[in-house]
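With one protein chain removed, the remaining protein chains of the complex are shown where they sit.
Order as written gives the chain letters A and B; numbering starts at 1 within each chain.
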Amino acid sequence: MRQFQQSFVVETRGKALYDVTERVRDVLTNADVREGLVTVFIAHTSASLLIQENADDEVQRDLERFFARLVPDGDPLFRHVEEGPDDMPAHVRAALTQTTLSIPVLAGKLALGVWQGLYVYEHRNRPHSRTLHVHVLGA
Amino acid sequence: MRQFQQSFVVETRGKALYDVTERVRDVLTNADVREGLVTVFIAHTSASLLIQENADDEVQRDLERFFARLVPDGDPLFRHVEEGPDDMPAHVRAALTQTTLSIPVLAGKLALGVWQGLYVYEHRNRPHSRTLHVHVLGA
Partner (left out) sequence: MRQFQQSFVVETRGKALYDVTERVRDVLTNADVREGLVTVFIAHTSASLLIQENADDEVQRDLERFFARLVPDGDPLFRHVEEGPDDMPAHVRAALTQTTLSIPVLAGKLALGVWQGLYVYEHRNRPHSRTLHVHVLGA
């Protein structure tokens, strides 16, 4: 058994889900593991990770509509406002989703379901560079 | 150190939590590991995983009451409606809970707290077959 690590950066352009499934698959290819476990980590607190449906883009837009209603920009509840009206909502949205995800590797492939894609969920309005670390364990 | 993987299917019958603690313990028994880490993954985006209290069933029903109020079926906010009024709420509920969970193994047992059980949280109304993959690492 062995491990392999690789990091990459995702450039985001506002609140939305960004598909990183292929980039994580590329890391798995580099790791050359047939059976194991892939763990993805995002090194930020105003963007997060999510496994979601990859078939209908409307699902991702509905998800964004839900979070925009649940944690609206400029919510008067918040006092941490120096970094803009979307900053504290971004931290809350990140807390409600994932900073880390683990996906088994079976027969050389990520064991994702047919409809599952792996996404970076950007919660800020302006463009950001988001760093992801991928750890692969296996044989 | 070695790894072991096994998958199983959970048959669900509507929105509720389904206890899979014993089934994951069975995989650990098959893996024959004394110290290590168990990672559980659910290969779906309208059902999820959750560690919750296993003592009072009312906790699980209250949890369902909360999610039913937070993300009601048929919410007019959603546009992805072709698969039924419970489909998009199911994706949101899955996003707010877990797709993957890791539990340490100590002295041959899952290191769950006394009150912790491991559940599949079904978010659709109709019966579904849900596939879980379990990865065990250890010695």
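By definition in this document, a residue touches a chain if its C-beta (ideal position, glycine included) is under 8 Å from a C-beta of that chain, and two chains touch if they have at least 3 such contacts.
Note that the structure is predicted; figures quoted are calculated from it, not measured.
Engineer: In the full complex, which of A:Arg2, A:Arg34 or A:Arg126 touches the chain missing from this view?
Structural biologist: The one listed residue touching the chain not shown is A:Arg2.
Engineer: One chain is left out of this view; which of A:Ala16, A:Val92 or A:Leu110 touches it in the full complex?
Structural biologist: That would be A:Val92, which touches the missing chain.
Engineer: What chain A residues would touch the chain not displayed?
Structural biologist: 1-3, 5, 7, 39, 41, 43-46, 70-71, 77-80, 88, 91-92, 94-96, 98-100, 102, 131, 133-135, 137
Engineer: Considering the whole complex, not just the chains shown, which residues of chain B touch the missing one?
Structural biologist: 1, 35-37, 50-53, 56, 58-59, 61-63, 65-66, 69-70, 96-98, 101-104, 106, 111-113, 115-116, 137-139
Operating definition for what follows: only the chains that are shown with their structure count from here on.
Engineer: Between chain A and chain B, tell me the centre distance in angstrom, where each centre is the average of that chain's C-alpha atoms.
Structural biologist: 20
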